[in-house]
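This structure is in structure tokens; I'll ask about it shortly.
Every protein chain except one is present and positioned as in the full complex.
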Amino acid sequence: MSSNTFGTLFRFTTFGESHGPALGCVIDGTPPGITLAEADIQVWLDRRRPGQSRFTTQRREPDQARILSGVFEGRTTGTPIAVLIENVDARPKDYGEIKDKFRPGHADYTYWVKYGLRDHRGGGRASARETAMRVAAGAVARKVLSALVPGGVVIRGALIQIGPHKVDRARWDWGAVEENPFFCPDRIAAQSWEGYLDEVRRRGSSCGAVIEVTAAGAPAGLGAPVYGKLDADLAAAMMGINAVKAVEIGAGFRAAELSGEENADEMRMEGGKVSFLSNNAGGILGGISTGQDIVVRFAVKPTSSILAPRRTVDVHGRDTEISTRGRHDPCVGIRAVPVGEAMMACVLADHLLRHRGQCGP
Amino acid sequence: MSSNTFGTLFRFTTFGESHGPALGCVIDGTPPGITLAEADIQVWLDRRRPGQSRFTTQRREPDQARILSGVFEGRTTGTPIAVLIENVDARPKDYGEIKDKFRPGHADYTYWVKYGLRDHRGGGRASARETAMRVAAGAVARKVLSALVPGGVVIRGALIQIGPHKVDRARWDWGAVEENPFFCPDRIAAQSWEGYLDEVRRRGSSCGAVIEVTAAGAPAGLGAPVYGKLDADLAAAMMGINAVKAVEIGAGFRAAELSGEENADEMRMEGGKVSFLSNNAGGILGGISTGQDIVVRFAVKPTSSILAPRRTVDVHGRDTEISTRGRHDPCVGIRAVPVGEAMMACVLADHLLRHRGQCGP
Amino acid sequence: MSSNTFGTLFRFTTFGESHGPALGCVIDGTPPGITLAEADIQVWLDRRRPGQSRFTTQRREPDQARILSGVFEGRTTGTPIAVLIENVDARPKDYGEIKDKFRPGHADYTYWVKYGLRDHRGGGRASARETAMRVAAGAVARKVLSALVPGGVVIRGALIQIGPHKVDRARWDWGAVEENPFFCPDRIAAQSWEGYLDEVRRRGSSCGAVIEVTAAGAPAGLGAPVYGKLDADLAAAMMGINAVKAVEIGAGFRAAELSGEENADEMRMEGGKVSFLSNNAGGILGGISTGQDIVVRFAVKPTSSILAPRRTVDVHGRDTEISTRGRHDPCVGIRAVPVGEAMMACVLADHLLRHRGQCGP
Partner (left out) sequence: MSSNTFGTLFRFTTFGESHGPALGCVIDGTPPGITLAEADIQVWLDRRRPGQSRFTTQRREPDQARILSGVFEGRTTGTPIAVLIENVDARPKDYGEIKDKFRPGHADYTYWVKYGLRDHRGGGRASARETAMRVAAGAVARKVLSALVPGGVVIRGALIQIGPHKVDRARWDWGAVEENPFFCPDRIAAQSWEGYLDEVRRRGSSCGAVIEVTAAGAPAGLGAPVYGKLDADLAAAMMGINAVKAVEIGAGFRAAELSGEENADEMRMEGGKVSFLSNNAGGILGGISTGQDIVVRFAVKPTSSILAPRRTVDVHGRDTEISTRGRHDPCVGIRAVPVGEAMMACVLADHLLRHRGQCGP
């Protein structure tokens, strides 16, 4: 019911504006006794941090996370964990023009209609900067998964499409993901994307992207029937990331084109355990995990803050034009990769605790 | 946090198994004083009812809704509205074979893993039969929207793809939707679909579908930033419908291929009101409605209960085969149309009350 | 956030009016595999049923519970359990006079102010009849506690005061509770109460009562710090019962008069386990159970539907008088005993699952 809280048992609440004094989150419901240090969070924040290549916003934010509570002598106590990041490179003046004009494709207009006023500094609360706190919460969720799932859960994300350019899945290499500025699993595609994105930047334009996030090792049985479905919660988690317009699980939209025989993943016993011969389900059947890899994809629309002038209106109800300067990601989808991973981790940690609550260990 | 409750302020809880004595829902949070009769619910249930054409399950259920509470002298009282439907044509024996075997692509296996036991009669709680109660709740949500939104909100759904066959959007006619057994807005496509689906049935196979649901007239300002986003809630609502594997808003996955200029819907003043020149956003920006049509699409996978034999395992951990007899929809996506409309209505009614709570009338 | 739902993980939603067709509840979150039959619920409903002595309302309701879902082959499946009781002895006409007049001390007026209309038949939703469904939910909660707590949890309630007449705690005998129509643990008091209550009935008056409910065997560690405190949830549970005006835990109000030395229950090791030398805490410290008996007391005000004429106003804003005929409990506190027990069971079952979710088994 809160609009700034995510999750049920493992849950976090975020706060803070893009150009306010700080961003923060409060992570509640973490099991006690799990080792946790600021470095465990920082490592994931660093992956998402802006300004690391010419393909992301040039805003220089160290995004240094500070744990304010809930950890004692290196372990979680079971009480709420607050994480704070101070904004360092805020430049509210950069945003003079958007004070009165609405960027087409941006939340500027809808916030203003809803609330009658808005914090126009860099998008305020609607800024992608908020996603840093999702990554912080995701870091804690990963620790929870490590502590509670024997063998652990490996969550990985990759950019599989930028603008119209897709990866070749035959060349997929998770190792490549950390080697290029796009989290691209296809080394050859990554190279060609550089030229494409340089061109997009040069034109003052922007482009969209598709991200795929997978979780390997999640136990079967997570999720719930009917309204607390694991896939429904994942859909909400991913669709709730800034600029996301589509989410699919497993075969996704392609499932509509398959026959019943093609789609239904057959099962065999293997070494005493159930094994599936395919994974069109994306690891989820009837809202509950099957034990296979959980596979989610989501599409991010192009950044709406672009140099190219666009027709719009202003707060006084007058027609006008806008051309957005300032520091923006030409493809906000790139930095959505660690955010998608974090949301996956949070959803799984939450469902793990929910399952344990109802069904026991 | 409940796995059988949907919504925050306008919320409903459903119960009942496919072959148990009854299905029901409890709708809570309805504003008082709204006219409501059983007929207001029945009209929508009838749209979803099975057995109305040869393209849906031949189970004969009148799906007669009875209101047990919350309505007095023809008006809602503000207290919970319980709706009950008795199961009439339950034939548990039809499901003998699935008692011990898991249908590939079905929730059979995951329920069993999660709970250690399951009501195997017709899928129990995982049956699409549960969606009747979503339609009942949606009927009440429509009444709420009518009562509170000046001019009303028109929610309509259509099947835009069946198997690999898509409609031609140039031929879209909402009038056609009620004239064919597919809720297809393209009369020509509807005709060819008959032959296609007859063939699917004849083969004992099944196929998937894509549904589009739109809401016209929803006021700008509904939704919430960050985690109670209107699009995130819609994504959860649609992904939570049985067999749905993908959801998109507005341009959806195609948004990834657009440039920033193409994607951002420009704005102009028109007759003193803000008007958009396109609707790639699908009526939602930053999680908040813009006042444009809200447009959602979702993909339904092919029915997993098929005659064609599939390899599977049983509850004793043995390899086996299964071929599902009994009465099943060859394309469960058809009857998902009224269900998608209902979920849209419920999400909008909920956000209308949430908006009113925080921001006033 | 729902006004008709109680609990977090073990949660139930009730519906139904006093003189509508039926009452019901939907119990969600129950662990799977627990044996449950209608008789398990009926036994507790029978304790609360009206018309069993001349000291409760003469309305004749069999209160026959029917399980509509969530149980398969005698065991809970983990899906929602719906319980339905049809109203048999509804006589809406008995309530003609209260249609337009507000009973002083009753919810008549506040429902009408809040909703602008109300179901005036016997108090509608505000009737004590709703508490039957709490007892049904409590019956399931007891089964959950039996299944999950080694040794079980024994929950017992007693009437310890009726009007100004208190029991003598020195004569406390749990065996006596089932032997008199008051759930009174003091046989001598019970006898004198008969005369007192006969006299109250004869005068067309009513009286209040104090109930004590204890839970023995609840493990230490249930509850949560700060806002999900076990005592806070118990306070809400008991204060939420119709006509309750006060709740206390352990020493309760008397704790204010104790010195720090007197109040703090000292601890000793006994047989390898922590043992307390007193129980002023009522089994709860810092919102978390200590392992001692959990002790709650609550006060029920006198029934507001009385024969004695009272000054009031009507829906037309006119001064008038009211004298309530019809069938009412002269002391609604008596039947609150099984209701208080049920709420204790529900709160403990909920916290047991919540604890297991966060902290494991």
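Read from first to last, the chains carry the letters A, B and C; within each, the first residue is number 1.
By definition in this document, contacts are C-beta pairs under 8 Å (C-beta built on N, C-alpha and C of every residue); 3 or more make two chains touch, one makes a residue touch a chain.
The structure displayed is predicted, hence computed values, not measured ones.
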item: Contact residue for the chain not shown (choose from C:Gly122, C:Gly138 or C:Gly208); value: C:Gly208
item: Selected from C:Pro21, C:Gly152, C:Pro181 or C:Gly287 as touching the chain missing from the view; value: C:Gly287
item: Chain not shown, touching residues in chain C; value: 1-6, 8-9, 14, 102-107, 109-111, 113-116, 125-126, 130, 161-164, 200, 205-210, 220-229, 231-240, 242, 244-269, 272, 274, 277, 280-282, 284-291, 299-304, 306, 308, 310-313, 317-319, 333, 354-355, 359
item: Absent-chain interface as seen on chain A, which is shown; value: 1-5, 8-9, 11, 13-17, 20-24, 26, 28-29, 32-33, 66, 68-70, 72, 75, 77-82, 84, 114-119, 121, 124-125
item: On chain B, residues whose C-beta touches the chain left out of the figure; value: 1, 9, 29-32, 78-79, 225-226, 353-354, 356-361
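Just so it is clear, only the chains that are shown with their structure count from here on.
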item: Of all other chains, the one whose Cα centre sits farthest from chain C; value: A
item: Centroid distance [mean C-alpha coordinates] between chain B and chain A, Å; value: 26
item: Mean-CA-position distance for chain C and chain A (Å); value: 45
item: Residue list for chain B, restricted to those that touch at least two other chains; value: 1-5, 8-9, 14, 114-116, 125
